[in-house]
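Okay, so here's the structure we're looking at.
For this depiction, one protein chain was excluded, whereas all remaining protein chains were kept in their positions.
Then we have chain A:
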Amino acid sequence: MAVQKLPIAKAINESLRKALETDPKVLIMGEDVGKLGGVFRVTDGLQKDFGEDRVIDTPLAESGIIGTAIGLALRGYRPVAEIQFDGFVFPAYDQIVTQLAKMHARALGKIKLPVVIRIPYGGGIGAVEHHSESPEALFAHVAGLKIVSPSNASDAYWMMQQAIQSDDPVIFFEPKRRYWDKGEVNAEAIPGPLHGARVAREGTDLTLAAYGPMVKVCLEAAAAAEEEGKSLEVVDLRSMSPIDFDTIQTSVEKTRRLVVVHEAPVFFGSGAEIAARLTERCFYHLEAPVLRVGGYHAPYPPARLEDEYLPGLDRVLDAVDRSLAY
């Protein structure tokens, strides 16, 4: 495969396949990842080609999945563990926070924990409770973890390659409602750094910063704003830990306005961190306070209400208008 147009799910699948082919220490593990190929078919066909020893259907026990992945990493393996849905990660939260994140430091660097945790996250697919959440801030707060989320097929492919090669634990949040969005993947390209942000659309009047599923919404908002004569720049953060603040800063020093967009609740969310940091860095450049658009401080609502809960085009443009009105 040189240049191919692939949906995000298939791009991840191809990336996992390449990793399994090139490094015998790479393992895939999780619930239903084998015969079924995962509930979203992201691991489709991998067990058939690489066997049950490398693509492992696990018991339904998330703490067990991450805890044993840690043990396998200590033995020299590079496990890629799937948590089936965002809302199911919490039984594993203890292992991730108290063990996976801290073990390298605990050993004063003498051991490494190259574990990737894949988590399909976010809403927009009409699911039942616990299947639509965005818990990235709960992990970004923990030192020792790296948090990334691709917004398109090319990033999905390359960021997965880089996450697996990383000697640090990486939580790979996959925007599940974008799994079927197609994009060009060049498997021979030279990718940018895993934790670098990317200017997805250039503009001059205001910066929209987003990641994962919200990048598409922001690009649509920028296109709609253009018709009204407003020029919006869209920064795809790609990484929530670390965050590439330099790229946001460069953008905001140009546009002087910033709106951060994510599905996760606004309160104590990544937007708060970005607002604080960018205010510190760009205080004299800002024409308006940094605004945030995101989920409300309420449990993720039943599916019939999720369009109201999730930031859409109109809510993003509403925030853009408020920022421009300062």
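To be clear about the criterion, a contact is a pair of C-beta atoms (placed from the backbone, for glycine too) under 8 Å apart; a residue touches a chain by one contact, two chains touch by 3 or more; residues count from 1.
By definition in this document, contacts and distances are computed from a predicted model.
Chemist: Mind telling me which option in "Pyruvate dehydrogenase E1 subunit alpha", "Glutathione import ATP-binding protein GsiA", "Bicarbonate transport system permease protein CmpB" or "YciI family protein" is what UniProt lists for the chain we can't see?
Modeler: "Pyruvate dehydrogenase E1 subunit alpha"
Chemist: Pick from A:T68, A:Q84, A:S149 or A:S270: which residue touches the chain that isn't shown?
Modeler: A:T68
Chemist: Out of A:H104, A:R118, A:R177 or A:R292, which residue would touch the omitted chain in the full complex?
Modeler: Among A:H104, A:R118, A:R177 or A:R292, only A:H104 touches the chain that is not shown.
Chemist: Have a look at A:D44, A:D168, A:E220 or A:D318 and name the one touching the chain we're not showing.
Modeler: A:D168
Chemist: Looking beyond the chains shown, say which of A:E21, A:D94, A:E202 or A:D307 touches the absent one.
Modeler: Answering carefully, the residue with contact to the hidden chain is A:D94.
Chemist: Mind listing the chain A residues that contact the chain we can't see here?
Modeler: For chain A, the residues touching the absent chain are 53, 58-59, 61, 63-64, 66-77, 91, 94-95, 98-99, 102-113, 143-144, 146, 166-168, 195, 241-245.
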